[in-house]
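Left out: one protein chain. Kept in place: all the others.
Presenting chain A:
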Amino acid sequence: MIKFEQVGKRYPNGHVGLHELSFRVRRGEFLFVTGHSGAGKSTLLRLLLAMERPTTGKLLLAGQDLGQITNAQIPYLRRQIGVVFQNHQLLFDRSVFDNVALPLQILGLSKPEISKRVGAALERVSLADKAEQFPGELSTGQQQRVGIARAIVHRPALLLADEPTGNLDPRLAAEIMGVFEDINRLGTSVLIASHDLALIARMRHRMLTLQRGRLIGDGEAV
């Protein structure tokens, strides 16, 4: 599914985000990427979303070289990735329903199909009764769940999450992780960047550990 081959990222100011990173992620795998702030977790996710391009090495996503991808191909790549952010990235002038429906509207699905899928996604994150509300009327945890619903509503092949539980209390964080595991069980590869080691340890999935842009650990979290 994902193949990093000696992938490096150096910024124009000379800062090195990633050093010759090499690893593979199988289809349907669940893994964490952990490390301290500045370790390169976000850079890794940004490379997978084609928000940035590697400066060295080869990054393959389902066989497609993201270093060579054209700008016109990027939207189609992103349509098959779900992404969850710590700061949710919700549109506060649109209802919960409209926020979640956005990827489906972009895909050009019919209204009934959008309605059906948004309903299912909101039900999955237990927000079916909040569809008509606006994100500003929801708690932080609920906003995060709206973000997750938006990330999974189009049934992506890969789900990326950047510190998805960063602002949540432990109970809510565990619930959110439960949602990710459910999604993963349905066949979606899940890659979560997090520095919450206690939470990661409880889930017993593969964990990549980054330090200053280098991969220093790859194994099951314990």
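Operating definition for what follows: a contact is a pair of C-beta atoms (placed from the backbone, for glycine too) under 8 Å apart; a residue touches a chain by one contact, two chains touch by 3 or more; residues count from 1.
Throughout what follows, contacts and distances are computed from a predicted model.
S.K.: Missing chain's UniProt protein name, "ABC transporter permease subunit", "3-oxoacyl-[acyl-carrier-protein] synthase 2", "Cell division protein FtsX" or "Sarcosine oxidase subunit beta"?
M.R.: The correct option from "ABC transporter permease subunit", "3-oxoacyl-[acyl-carrier-protein] synthase 2", "Cell division protein FtsX" or "Sarcosine oxidase subunit beta" is "Cell division protein FtsX", the UniProt name of the unshown chain.
S.K.: Among A:Leu21, A:Leu47, A:Ile81 or A:Leu208, which residue is in touch with the absent chain?
M.R.: Final answer for the missing-chain contact: A:Ile81.
S.K.: Which residue, A:Asp169, A:Asp182 or A:Glu220, contacts the hidden chain when the whole complex is considered?
M.R.: A:Asp182
S.K.: Considering the entire assembly, which residues of chain A contact the chain that has been omitted?
M.R.: Contacting residues on chain A, toward the hidden partner: 1, 27-28, 49, 51, 61-64, 66, 69, 72-73, 75-81, 83, 89-91, 102-103, 105-111, 113, 120-121, 123-126, 145, 150, 152, 154-158, 172, 175-176, 178-179, 182-183, 186-189.
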